[in-house]
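Some chains omitted; the rest stay in position.
Naming follows writing order (A, B and C), and every chain is counted from residue 1.
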């Protein structure tokens, strides 16, 4: 057998107060697609950052062999990793918003000589790569004009352009809708045929099973084991990840929706700064107390716009009404919305959800000062008490409530965001991509929580790009299509195919399904 | 020929109390003689001052009066004016150019001497503190030069000891207060006299002295005979100020300007070489000059020199003095 | 146990401690170079008094910077307030009073003028804050620009009001604000009251915590801390009383600092400012009226510029054209030396005060040492950079 392209031997990496990787040993075979699964904070991204030269050689112990040679990156060796044929798509978007798609794809290795960049070559090569992998992106537009999903495609295109020997994808699909995921799967298969090795990190087990050859599972910074994909099952992987058996992906719940609380009728809105350019048109739907309304749709179909408009933070309403328990309301800001009992857990936790440099405590209480502060002064004891309870309920993993949020793993950060808006005790809770980048165990917790809230009579709107999640959790599903309602489907009549048909605007086809 | 004469007045800054006052005087004088005076202040920026002089040339002024921020830097502006045949008068501060039509001033070194003498009148031995002007102002150096001419012999004799020698950034009174507080602390109040360089900084220093009960006991000098300074003199705090009768300098400037503009001869000017004026051997050429006397003013002659001549208003100066102790109104 | 908690406290405040260490080092150096005159009660009294005017500004500046903004206009604002307050009492009010209440006693007139002037000074400061805050928060113009513009506009205002002349006289009662001292007995009373308050707080806080079921720190630690602070307070009062008593402006500064420490730590206004500086969008989405918050912070800054301007007028007993020039840079430098991050989101009032004290000590020490002007500039610049470099290094160490 050929020697493995990559081999980890007893790799240990610690951060102050945390052992991120503990004595990790495993190997990656040439030409295979290796999946890596593990709960939030298991150490997956940390290991990949070692490979990419982000954590240099002297910051960890153990040895990593690449093509039989030990890796020996010094500080600032990111370029070196790249030259050796290691390409990586980081978990968090790493794009320069003001720069064009082309510039981002070639950032740091632009064609040209030592000093001067050859723009013509850069753009023609960009176009070439996009054409080859059939990715549709506007090469000359600033990245800031793209939605999160398409930005993620830019990241992927960047990694593809590197002609790498080994490609590492750290949760590449967390912001992608089904269609784009399929594009990515197709690309990966092509690459595999060309002999490129790939490490694929994802919390979406369906994808892992679809594409990988083997799966390595991490838990608490250690390798639990490696399985050949064809010889294992989702349940087994999940059990390895969470350390116990989990038979159900979605918790069972019997829900009895009660009266209508939120009713939207003929809502239309324009883009905030481009009056006359419609963003949403003629949207009507309602949500009942104790009900979960799923919102599905393709990337860019306007799901986030819809819910943030309800939350008063997007667009300019041009027509229609929003009623809360029958009374028409006006929402001009998040403040208004929260006063009317609407809370929104936003989709981009780093940008919209958290003050990363502050403690868990201050993040959780930020949206709920009314509960702790009268006219001016904050009752810190009450604040601490209530936040502690919330963190416990959500089982946030952290040494203390005073830990800075940026030091938490993605999943735990998401829990903090959820805790913050749960504490505001909403009548209508909107969750935009609530489980993005979250491990199965934590997802299950969040689903349970949603069920519990619904049972307590909260009306829930959940926007999600993961169809299984939408199908698994919703009572009814609203499908968005180009800023309009493509259709609203009851759960028992819904199938993946039908939702896809509605999302792509094939209404008649959908009716036949 | 009917067009009224247009005089340009370029001022270094408006933070020095003298300049806005003199601007007003000159404006009025010019108007009285049927001439128009336009003025600009350069905010302590020599480049900006040159720019402003350029802009005046453009407005068709017939003659320019310059209060230079920087005597050397303004020279190129004078030359530029010369190219357009516009005569320039250096006012108070020398512009180092032989293209000058005239330089009229008080003797700045004499100002320094007068300040030192005024203080020595009260105390002629002991610990002296020197409070220079802005370290970036050329005149401040000249004042210091004059002060030292008078003090040096006594220093050499050992009668006087200079225990502190500091400069006040921007001529700012608040800085002077702080510096004086620190000097008094460092010397445990054993200061016998203060030679300060103008009224603003002297009054700032007096705040610190007042807090130590030294105001009025320790002599301190000033300059410019400002209203605030003269008021302080009659209240027995400031010892002396140097009265430079700008009401002589200003009319002279305007008269001269108008004569230059009409191409009439100007009398009373005496040529000095630039080398004489600046003590700098590298400068050649000469400038027609006229110097005015400066007068040391203290409590004894303030009424006579400053108030009676109308330089400062009676009420401004005596407003806090009980009626019975005031000199008679004019 | 006790020692562990203490070492935790120390670690968390390392930044402030680093700067305090730097301060001690600077002081010792100056002490050594000035035959220990630097440490005489009289000089320390001067030093604290000299630092006050910029300190008011740096206190406000901390909040401004924490929200991710900056205020370049404070120097000019101080100048404007100073000019207005001088103009009011020297030129505007006296004839008015004489006209309305002919024969009013000197004392009554003085008191009335002083009070009115203080009020107006604050109003002018507040207005400056309102206008700039409104442009920044509601019109969305970057603070850098609004306040750079403000700097020019207010400087123009100063010139317009003073017409280039120094404005005097200043009322005696008004001068007391900056030049007066608390009688020794009153000083001690203030000291004892503060110590009393500290002890009350010690017990009250522990009781409160207990009632919310929060685990308490060992009593010994809390007590040690309280005793330490009490000691510092009494030593300070003693020191000041060995000269002439606590200077009025120093007392004012301490009170203002306490108020603002409370605001930053215990009110919504403060909490929101920090959150906003950390992540404005997330804060807005949490239902916080971020615009109002920025606005309020600038109004507070304006009021503090008002206080600073009033104290300046009292200090030099005149309104001058050059009042306040460059104070904005000193205030900002003080904040940054004291650990305020220019990126927003972090900073403390205590730190800013230590920063102000360092800057003031340099000026004071060098002038007591009678150092040539150009060296003073150079050393101030180098120390500023060095102080922050130390901070950068220790922060890195901590990880």
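In the analysis below, contacts are C-beta pairs under 8 Å (C-beta built on N, C-alpha and C of every residue); 3 or more make two chains touch, one makes a residue touch a chain.
What you are looking at is a predicted structure, and each value in this text was computed from that prediction instead of being measured.
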{"item": "Total copies per chain kind in the whole complex, with one of each drawn here", "value": "A x1, B x1, C x2"}
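Methods note: only the chains that are shown with their structure count from here on.
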{"item": "Chain centroid nearest the full-protein CA centroid", "value": "C"}
{"item": "Farthest chain (mean CA position) relative to chain C", "value": "A"}
{"item": "Centre-of-Cα separation between chain B and chain A, whole angstrom", "value": "73"}
{"item": "Intercentroid distance (Cα basis), chain C paired with chain A, Å", "value": "45"}
{"item": "Approximate Å spacing (C-alpha centroids) for the pair chain B, chain C", "value": "36"}
{"item": "Touching two or more other chains - residue numbers and ranges from chain C", "value": "none"}
{"item": "Complex interface listing, chain C residues touching chain B", "value": "34, 37, 40, 42-43, 46, 49-50, 53, 159, 163-169, 179, 312, 315-318, 320-323, 325, 363-364, 367-370, 373-374"}
{"item": "Residues of chain B defined as touching chain C within the complex", "value": "14-17, 19-21, 135, 164-167, 169-174, 177-179, 181-183, 185-186, 188, 199-200, 203-204, 207, 210-211, 226-228, 231, 319-320"}
{"item": "For the chain C and chain A complex, residues of the former touching the latter", "value": "208-209, 211-214, 266-269, 271-272, 274-275, 278-279, 281-289, 345-346, 399"}
